[in-house]
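This is the structure, below, for whatever I ask next.
For this depiction, one protein chain was excluded, whereas all remaining protein chains were kept in their positions.
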Amino acid sequence: MINVGIIGYGYWGPNLVRNFYAANDCIVKSVADARPARLDQLKKLFPVIEGVLDGDDIIKDPKIDAIVIATSVCTHFQLAKKALMQGKHVLLEKPMTASVKEAEILMNIAEQKGLLLMVDHTFLYTGAVQKMRELIDRNELGNIKYLDSTRINLGLFQSDINVLWDLAPHDLSILSYLVDETPYSVNARGITHTCNGIENIAYLTVNFPSGLIAHFNCSWTSPVKVRMMLIGGDEKMILYNDLENTEKIKVYDTGYTYYNDEERQQVLVDYRTGDIQVPKVSTTEALLNMANDFISCIKEGKQPQSSSCLGLEVVKILEASTSSIKNRGQEVIIKNLSTPAVYSA
Amino acid sequence: MINVGIIGYGYWGPNLVRNFYAANDCIVKSVADARPARLDQLKKLFPVIEGVLDGDDIIKDPKIDAIVIATSVCTHFQLAKKALMQGKHVLLEKPMTASVKEAEILMNIAEQKGLLLMVDHTFLYTGAVQKMRELIDRNELGNIKYLDSTRINLGLFQSDINVLWDLAPHDLSILSYLVDETPYSVNARGITHTCNGIENIAYLTVNFPSGLIAHFNCSWTSPVKVRMMLIGGDEKMILYNDLENTEKIKVYDTGYTYYNDEERQQVLVDYRTGDIQVPKVSTTEALLNMANDFISCIKEGKQPQSSSCLGLEVVKILEASTSSIKNRGQEVIIKNLSTPAVYSA
Amino acid sequence: MINVGIIGYGYWGPNLVRNFYAANDCIVKSVADARPARLDQLKKLFPVIEGVLDGDDIIKDPKIDAIVIATSVCTHFQLAKKALMQGKHVLLEKPMTASVKEAEILMNIAEQKGLLLMVDHTFLYTGAVQKMRELIDRNELGNIKYLDSTRINLGLFQSDINVLWDLAPHDLSILSYLVDETPYSVNARGITHTCNGIENIAYLTVNFPSGLIAHFNCSWTSPVKVRMMLIGGDEKMILYNDLENTEKIKVYDTGYTYYNDEERQQVLVDYRTGDIQVPKVSTTEALLNMANDFISCIKEGKQPQSSSCLGLEVVKILEASTSSIKNRGQEVIIKNLSTPAVYSA
Partner (left out) sequence: MINVGIIGYGYWGPNLVRNFYAANDCIVKSVADARPARLDQLKKLFPVIEGVLDGDDIIKDPKIDAIVIATSVCTHFQLAKKALMQGKHVLLEKPMTASVKEAEILMNIAEQKGLLLMVDHTFLYTGAVQKMRELIDRNELGNIKYLDSTRINLGLFQSDINVLWDLAPHDLSILSYLVDETPYSVNARGITHTCNGIENIAYLTVNFPSGLIAHFNCSWTSPVKVRMMLIGGDEKMILYNDLENTEKIKVYDTGYTYYNDEERQQVLVDYRTGDIQVPKVSTTEALLNMANDFISCIKEGKQPQSSSCLGLEVVKILEASTSSIKNRGQEVIIKNLSTPAVYSA
C-alpha cells in the first residue's frame, strides 16, 4: 500500500484527490494547501484525509511514500527537488517544470536516488489517445506527415504562464506519445491583448527532420470551444475531436499519391477517399488510469506511459517556443534530448 | 451595353460565363481557350458565344470593351498588360498577379489609360462577408483583436503555385476588406510532401502595428473540409463557418476585460458570455454580384469593392509569405503600400 | 429547517441526496433502501446521513418533515399515502403514480391534510425550459401551433413500465408547463421487440381543441441519442436541443401566413425566415432548483412550479396513451381534469 500526499488543492486538486482515493493499492494520507478555505473544502468532501497548510509537512512525513505536486509551475522545481531528496516518488502536474534545466536536474536526482519521477499528462490515458496509439502501432496510418491541433476557448487568462504553456502541453504530450521522431525546431508567434505581456493567443509550428510538420493553435479568447486534432498519414488520416461524446476518433481511409508526369515535366498528385471508421473508445476516467499507472510503476519499478522523458520533451518545445516568440517567430533549434533518466527499482 | 471577352475556360470558366451571361448591361461576346475540347464544351452549353483558340483574338477585337482573365497566375501579367494597352478594362482572377511588381505595373497602366483594373475576389460579394462588413461598420465588434482562419480539405494539388497562393487569397481578401489597418509583417512556415517543392500545407501569421494578429491555416491534405474564420473584437466576436447552410455567421456577445489588481500586482482578466445572434444573410450568388460590380464600375467610373488596391495587398502578403517560408519562418516586413492607382472615368 | 427523508437509493437516489444536501433550509436526515449494498454506498459518500432498510422507519420518524419517494412507480401510491397520512409533505419522482385514480386520491389527502404534494419533473427547472417559458410569457412565439419531441437513445429497457411511461414524462411535463390549453385526446402506437409485452418504441400524438398538435417519439432502441423538441408559433419557432452545450435554445424569427386567393379559389401560404437568436440560458443544476422549490413551498405554503396538478395531467395523458395502444392507435379522449387540490399552509 503506497501512502500518497498531495501538495496543492486548487482547481485540479479535488480531481486528483478523488482519483487517488479510488486508485488501487494506495491511500491518500494528507493534502497541503496554504489557503485555509481550501482545506475546509477538503474536509467537507473527504473527512478522513488530513489537511495541512505547509507542503513541507508532507515532504518530511516519514509515512508518505509518494508526493503529487499540483501547485503553480514556478514552484514545481523546488518542491519536487525537496521531495526527491527526502526519498519520495514524485508526480508533477503538467507542464513538468518552468525550464529544461530544472527538468534535467530533477531527472538526474530521481535517477541517482532510484525514485520514480512522473508527469501528469492526463490526456495520454484517455481512450481516444490510447486508440490512436494502437492504430499507429498497427501501422494503419502509414508514415505520419502532419499533426494539426486547435485548442481554443474563452478561458481563464493565467497570470504566470502564457497560453502555450497553459494549453499546448496537452497536445505536445500527445505529439510525443504518438510520434517517435525527435523534433528539430520550432517557430512560434503570439500576441498579448493585456498589458502584462503574457500571450493569450499563440501559434506554434514544430518541425521534424523527416518533413513531418506539427502545428498548434492555442487561444484563451475564442467565443467557441474547439479541441480538434488532425493526424495525417500517407495511408490513413485521423480526426480527433475531443468534444464529441461518441465519435471522438474518426479514421479516414484517405490518402494521396504523387507521380512524375514526364511528358509535362511536373508532379501530379492523386487523392483517394474511402470509408470512414469510428472506433469505439474506452470511457474509463483518464485521471484514474493515470493514478493507477503512477502507483503500479512505483510498485513494479517501471517507467510510466507519461514518463519524465516525455515531460521533458514537452518542456523543451515550450522553452523553444518562448524563445521563438521573443525573436518574432524566428526558427529556434531544439536542444538535443539528453539520455533519459530511467527509474528502475 | 458592355461587350465582354473571357480568356481561359478551365475549371472556373463556365461559372464566369454563366454569371456574366446573367449580369446586367453586358454581353459575353467571345471566350478563348487553347484546348479545342474546352471550346466544344462551351459550344454545347452556350451556342451563341464565339469560341476562339487564341486569347489575342479577344484582346485585339475592337468590339470588346472588357476582358476577364481566368488563366493560370503566371500568365496574368502579360495578358492583362496587353489588354490594358489595347484600351480594355480588365478583370483578373485571384490572385491578381505572381508578384507585387507585376501588380503595380498593371495598376499604373490602368491609371494612365483611365481603365478599370479589378480582381475577382468572389468571397467579398457573399452575403456572409457583406454582413460581417456591415456589423463592423456599425462598430458592433469593438476593436478587432484577431482573425483566425482555417481553410483545409483534401484538394487538388496545384502544380504551379503553393497552397497559400491557392487558398489564402480568399481569406486575405476578407481580411483586407474587413480590417482597415495596414499589415506590418508576416511569418509563414510550410511543408511539401511531394518532390516538386510546392508546399501543400502552410501556416501564415500576419502581424499588425496595433497588436491585431491574423492567422491562416491552409492545407490540401486534410481528410475533412473546414472553412472557418473567427474574428474577435473586444465587444463581440464572430464565427464565420462557410460550410453552414443557414447559420454561416454567428455573432457572440462575448468579450473580456482586464484590470490591474494592485494588491497582487498582476493583471486580472474577466470574460463574459451572452446571447448569440445568427443574422440572416443574403443568398444571391456571389459571382453574379461580382460580375455586376465589374460592369457597373466600368459604366460609372467607380472603384469596385474588390479593387486592384485590395488585390495588391493580397499579393504583397503572399509574396512576403513566400519569402518567410524560404527563410524558415523568419518575420518578413511587408513593403509599404504605394499610393493606390484609382480609376475614374 | 426542514428535515428530509428519502425512500429509494437507486439510480437517481444519489443525485437527490446530493442536491437536497446542498439545498437551502433543509437537512437530509435519513435514506431508506432495502438493499444493504446501496446503504453501504450511501455511507461511503455521505457518512453523516443515516441509512435504513425499511422506508416505514422514515415515514414514522417524528423528526422528519418531508419525504422524497424515489422508488419504482408501482409503489408510489402506497408509500405516498402512508406518508401523507403521517402528516409528511411528499415529493414523488416522475411519473407521479401508476394511474389517474391514485394521483387524485393522493391530491385529495394532501389537500385535506394541508400538506404539500409535489412531483419531481426536473426538466421544468432547467435554464432552457425556464427560458422557453419566459419567451412564451412575453408572447414572442404568437399562438402555439405544434410541439414535436424526439427522445430516443439506446437505453435501459425498463421491466415494469413501457417507453412512454419512462421517457415521455419529461416532455409531457414541458408541454403542460409551456402550453395553457387542456389536451382533448391522444393517439398512440407502440411495439415491443421482446416477449414481455412492454413497448420499447412508441409514438404519441396529443390533440388539442384549438388545433394545436403535440407529438412524442420515444425509443430505447435508437443507435443515436436525440433529445430535440420543436415548438412552433405563428410568430416565431423554437428548437430546443438538450444535447447542445451552449446552444440549447434557438429562436427562429420564422413564420407562415396564409390568405385566400379568390381568383384561383384556393388558399396560398407564404413563409418568412429571419434571424436566429440563441439566448444564454442559466446553467444552475436543475435538480438543485427543484429541491429548493420543494423546501421553500413547504415553508411558504405555496404551490411549486412542478405541482401535483401538472403531475396529474402527465399521468392522464400517459394513461390515455396506454389505452390507445391497446386499441391499436384509436383516439382516446382524456378525462376532464378535476378541480386541482391546492395546498396552502
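Going by the order they are written in, the chains are A, B and C; count residues from 1 in each one.
Keep this in mind: a residue touches a chain if its C-beta (ideal position, glycine included) is under 8 Å from a C-beta of that chain, and two chains touch if they have at least 3 such contacts.
It should be emphasised that the depicted structure is a prediction, and the values quoted were computed from it without experimental measurement.
Trainee: Any idea which of C:Gln112, C:Thr194 or C:Thr284 touches the chain not displayed?
Mentor: Within the whole complex, the residue contacting the unshown chain is C:Thr194.
Trainee: Among C:Asp56, C:Asp148, C:Glu247 or C:Glu285, choose the residue that contacts the chain missing from this document, as touch is defined above.
Mentor: Missing-chain contact among the listed residues: C:Asp148.
Trainee: Which candidate, A:Asp25, A:Glu247 or A:Asp261, sits in contact with the chain we can't see?
Mentor: The single option touching the absent chain is A:Glu247.
Trainee: So that we can see where the missing chain sits, which residues of chain A does it touch?
Mentor: 246-247, 250, 273-280
Trainee: Please output the residues of chain C touching the missing chain, sorted low to high.
Mentor: 145-146, 148, 150, 152, 154-157, 159, 185, 187, 189, 191-196, 198, 200-201, 203, 205, 207, 211, 213, 215, 217, 219, 221-224, 230, 232, 234, 237, 239, 250, 252, 254, 256, 258, 260, 266-269, 271, 273, 328-331
In the analysis below, only the chains that are shown with their structure count from here on.
Trainee: By number of C-beta pairs in contact, which chain pair leads?
Mentor: A-B
Trainee: Going by C-alpha centroids, which chain is farthest from chain B? Tell me that one.
Mentor: The chain farthest from chain B, judged by C-alpha centres, is C.
Trainee: Could you give the separation in Å between the centres of chain A and chain B, each centre being the mean of its C-alpha atoms?
Mentor: 39
Trainee: Measure off the straight-line distance from the CA centroid of chain B to the CA centroid of chain C, and report it in whole Å.
Mentor: Each chain reduced to its C-alpha mean, chain B and chain C end up 54 Å apart.
Trainee: Which residue numbers or ranges of chain C touch two or more of the other chains?
Mentor: 246
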